[in-house]
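Shown here: the complex without one of its protein chains, the others still in place.
As written, the chain order gives the labels A, B, C and D, with residue 1 at the start of each chain.
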Amino acid sequence: MTLFDSVLALLIAILAWRSVTAPDLYRGIVLFITLGLMLALSWARLDAPDLALAEAAIGAGLLGILLLSTWRVLQRAAPRQGSDEPASYAVRWLAVVGSTVFGGTVAVALYGLQVGSDRAGAEALASLDLAGIDQPVTAVLLNFRSYDTLLEMGVLLMALIGALLIRSPLAYEPWHGDTAVESPLMSVLAKVFTPIVVLVGIFLVWAGAYGPGGAFQGGAVLAGAGVLLLLCRRLYGDADATLLLRGLLVLGVTAFIVIGLLLMPWQGAFLAYPPGLVYVLLVVIEFSLAVSIALSLLLLFTGTHAVRAVRS
Amino acid sequence: MTEHLPVLAVFLPLLGGVLQFLLGSRGLPVWPLAVAALTVGCVLLLVGAVGSNGSIEHAIGGWDPPLGIRLRADGLAAVMLLLTAVVGAAVSVYALGPHGKASPQATHFWALWLLLWGSLNALFLSADLFNIYVTLELVTLSAIPLVLLAGPGKTVAAALRYLQFALFGSLLYLLGVAITYGLAGSLDLALVGPALADGGLAAGLAAGCLIGGVLVKAAIVPCHVWLPPAHGNAPAAVSAVLSALVVKAAVYLLLRFWTEPLAGLSGTLVAQLLGALGAAAIFYGSIQAFRQERLKLVVAYSTVAQLGYMLLFFPLAVSQAWDGAVYHGLAHGVAKASLFLATGNVIAYVGHDRLRELRGLDRPLALSVFAFGLASVSIMGLPPSGGFVAKWLLLSAAVETGQWWWAVVLIIGGLLAAAYIIRVLRYAFLQAPGPAVDVQGPVPSAVMAWPATLLGLLAILMGFTAAPTLALLGGLPGATS
Amino acid sequence: MTALLTVAAVILLKLFALGLIRIYQGPSESDRILAVQLSGTTTVGILVLLSHVLAMPALIYVALLFVLFAALIGVAFVRHPGIGSSS
Amino acid sequence: MTDWISSMFIIAGVGFFLAGTVGLLRFPDVFTRLHALTKADNTGLGLLGVGVALQGQSFRLAVLIALIWFLAVTASSIACHLVARHNLHSEEGER
Partner (left out) sequence: MSSIPDPFGLAAAALLAVGFYGFVTHRHPLRRLLAINIFGNGVFMTLILVARWMPGGPDPIPHAMVLTGIVIAVSATAFGLALVRRSMTQEDGDRREPDDD
């Protein structure tokens, strides 16, 4: 496998380099998506299947699609604006020197790193049976370091509010040259793929309790199902959100906070779960997180307050 | 009950903001004001408890470090929470003016502002390196949408630049966290110190990334480019919060790291370098402030300059410097919030902030001009004001350690501040007849005028409240005296 | 047997690297996106092999996600969104 | 015996991938390159999948691999169809 690893590492370095120095934006984006594929592979190699799932769904998948769509918008809005003016020669050379020194330092530091066994992670693995969930990463996310996850949901919500404030939604409407709209295969895609994507998403959320998967990966896949429907013109972005929709958006973070605060007087600490209920509570939290993540990512994609079904 | 107060200080405003988003414009402005009042009450109780019993800790989920995350309210956290509560209360009242009526705009303002308040409290209370990364992102991503509230057309370029720098800074910080975890096997501020002190390349790199990432977020020269356009174009209430609290949060982290996890690092060179950056920020920011043609940009560049003073702690590094740097942060926070709110009133009245065309404002806007003047005294560091006490403490620290060059920096900085402030006062307020007007607004109401004035008064009063505040702060961590 | 699977994975990775030439050279936008689709399929193949070699069944799900999102990327490429009228 | 069959499948699968990549690189225009993608690659993936499923000897794995293969065939044919149409139209539109 050493050969495999070396080729993979080399490919990652080359792809990153090419993506940054690509002469035009589109090539940069395409190479970035390919880099995502390789990163997922390398994370699988590095014993992190959870992260490979996340990279496939969020990093390479949703982000790649969003980058492509944004590139299309820019292309349409300012067709001449093919490329940016490069930085001056001196700046580039300084940057080359600076980044080489920086990268070299990181590499030397990483190889000299003495990793001890006396770590928080070892303690996490040892206290798994107290966490109420077998899968170590999910246990860290929802129990040992649940506070991080809770605040992270806040970050997601704020990024969404910010995107809504900018009022630059991605609108998929037919116009001259949008050849895909009238293709009959679009409806095949919507009909065949969507249910499968939704099922895979729900499965991944559920799987988080005992194997790789979890609210983030599953939520991102569910958001992917929504994006698919948008691209196939089954859904469209809309300006008015109902209370229900907003409720689902904040469901994850609210459930987390309310459960934590309600149990605090009895348990003596915020987000401490009573041993008997821990599994049930974690499943409730995980599914509410997944719903909120899916909707937030979908709305971050469209940049609108709501999505609605197209009535045909 | 006391040990639950840190949690409530974070989650009252956070939950309040989330519910405001959920409810839309229903409940405006009663709901956010009630949440703000509760938050202020909770913070006051917490600060009181810290003052009488010393620091309060709360292990979240009942998991003690290194496995879990700790909230910790110590002296430094308490004074920052207090500053946030004071400025937050004033801004919440002020915002009733521009954002009091039910509208989508107002909904977003209150939701984001309460979320930002909760995020700031979370940042000050956090005692975990990775958790600090998440709270930094929370603060950034609630601050940038607030900037956009001024209307996306004007602020989008500034917001974009702000976002890019903030993202890069926090990722650099995260790299430092990653290496620190590799070295120490823990993320708790109190536990990573020994591993970072070993002096190896990895430890140095980790410390460098932690400091560098926070410096980018703190808008220290040369990473300041995003600050003036962002702070100069945001709505007044938002500029006040950004300058008084958000960038201060990043500098707070520098002080925190230097005295706790990085305390074992023998870094006289780094300390002098940070001091030099501070001096550069003071000179550059002041000179730029002097050259601006818009009132808000003067105040924004003044923030770039004033942040530099807090960095002078690093080379001085004695008890008095600690007191001086922190007290400077507090005094500047109060004074700068007052300046931005007063400026907001000017803009609301005449519809622009072009310095040369703001003449004779002292009659219609007496209260706001008064507030501007009071706050300016503190910014210039004249007695009796909070700014004076802070600079005096820093000056005596420079004398005590025999580093006269920092004393020179302090004195020149004060003179430069006086120059740009007096230029503003001369142009804007003391030349009759009346101002050129773009869009004539109403004379600002009491809710808009008084918060600025009270903050200005407080900036002066802080010249007399140094002793109890510094007692609460509790001296330089690790110092024997 | 594992050796064979490993060798196969390495060969597929090298084929992936060859496919990059088309991504870089183009010449048209369509060429590049097609090459991305091809590298996606190759990656799926590698993941299927790795799931057996590394005894990580979860990699099959990663492969599944790549297949699903490859279709989405293809569709996203051909759709031309605009900026909607301000909401 | 199983090992032997499975090896044959995997070697054949890699061969098809090789053919697909060579096609992608050597064929003269977009439309011919499409063939490389839709035909060779998916065949290669299918053969590879059969080989691994034989090795894995688990029903669940076999079903999952079959699902992946089915989706890959559908996805790539639809995507290629759309890209081809797009290319046709954009060439008409621009030149």
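To be clear about the criterion, contacts are C-beta pairs under 8 Å (C-beta built on N, C-alpha and C of every residue); 3 or more make two chains touch, one makes a residue touch a chain.
Everything quoted here is computed from the prediction, not taken from an experiment.
Asks: Who touches the missing chain here, A:67, A:200 or A:230?
Replies: Hidden-chain contact among the options goes to A:67.
Asks: For a quick check of understanding: of A:34, A:149, A:183 or A:254, which residue touches the chain that isn't displayed?
Replies: Candidates A:34, A:149, A:183 or A:254; residue touching the omitted chain: A:149.
Asks: So that we can see where the missing chain sits, which residues of chain A does it touch?
Replies: 2, 5-6, 8-10, 12-13, 16-17, 19-21, 25, 28-29, 32, 35, 39, 42-43, 45-48, 50-51, 54-55, 58-59, 62-63, 66-67, 70-71, 73-74, 77-78, 81, 83-87, 91-92, 94-96, 98-100, 102-104, 106-107, 110-111, 113-117, 119-122, 124-125, 136-137, 139-141, 144-145, 148-149, 152, 155-156, 159-160, 162-163, 166-168, 170, 214, 216, 293, 296-297, 300-301, 303
Asks: Pick out the residues on chain B that sit against the missing chain.
Replies: 130, 133-134, 137, 141, 144, 152-153, 156-157, 159-160, 163-164, 167-168, 171, 174-175, 177-179, 181-182, 187, 222, 225
The definition used in the following text is that only the chains that are shown with their structure count from here on.
Asks: Go through A-C and A-D and name the pair with more C-beta contacts between its chains.
Replies: Of A-C and A-D, more C-beta pairs in contact link A-C.
Asks: Could you give the separation in Å between the centres of chain A and chain C, each centre being the mean of its C-alpha atoms?
Replies: Roughly 18 Å separates the two chain centres.
Asks: Whole-Å distance, chain A centre to chain D centre, using C-alpha means?
Replies: Measuring from centre to centre gives 27 Å for this pair.
Asks: Can you pull out the residues of chain D that are in contact with at least two other chains?
Replies: 67, 71, 74-75, 78, 82, 85-86, 90
Asks: Quick one: which residues in chain B touch 2 or more of the other chains?
Replies: none
Asks: Taking touching chains as linked, do they make an open path (line), a single closed cycle (ring), a hub with spokes (star), an all-linked set (complete), or other?
Replies: other
Asks: What residues of chain C sit close enough to touch chain A in their complex?
Replies: Residues in contact with chain A: 6, 9-10, 13-14, 16-17, 20, 23-24, 26, 29, 32-33, 36, 39-40, 43, 46-47, 50, 53-54, 56, 58-59, 61-62, 64-66, 68-69, 71-73, 75-87.
Asks: What part of chain D is in contact with chain C in the complex they form?
Replies: 3, 6-7, 10-11, 13-14, 17-18, 20-21, 24-25, 30, 33-34, 36-37, 41-42, 44-45, 48-49, 52, 55-56, 61, 64-65, 67-68, 71-72, 74-76, 78-80, 82-87, 90
Asks: Per the contact definition, I'd like the list of chain A residues that touch chain D in the complex.
Replies: 176-177, 179-180, 183, 185-186, 188-189, 192-193, 196
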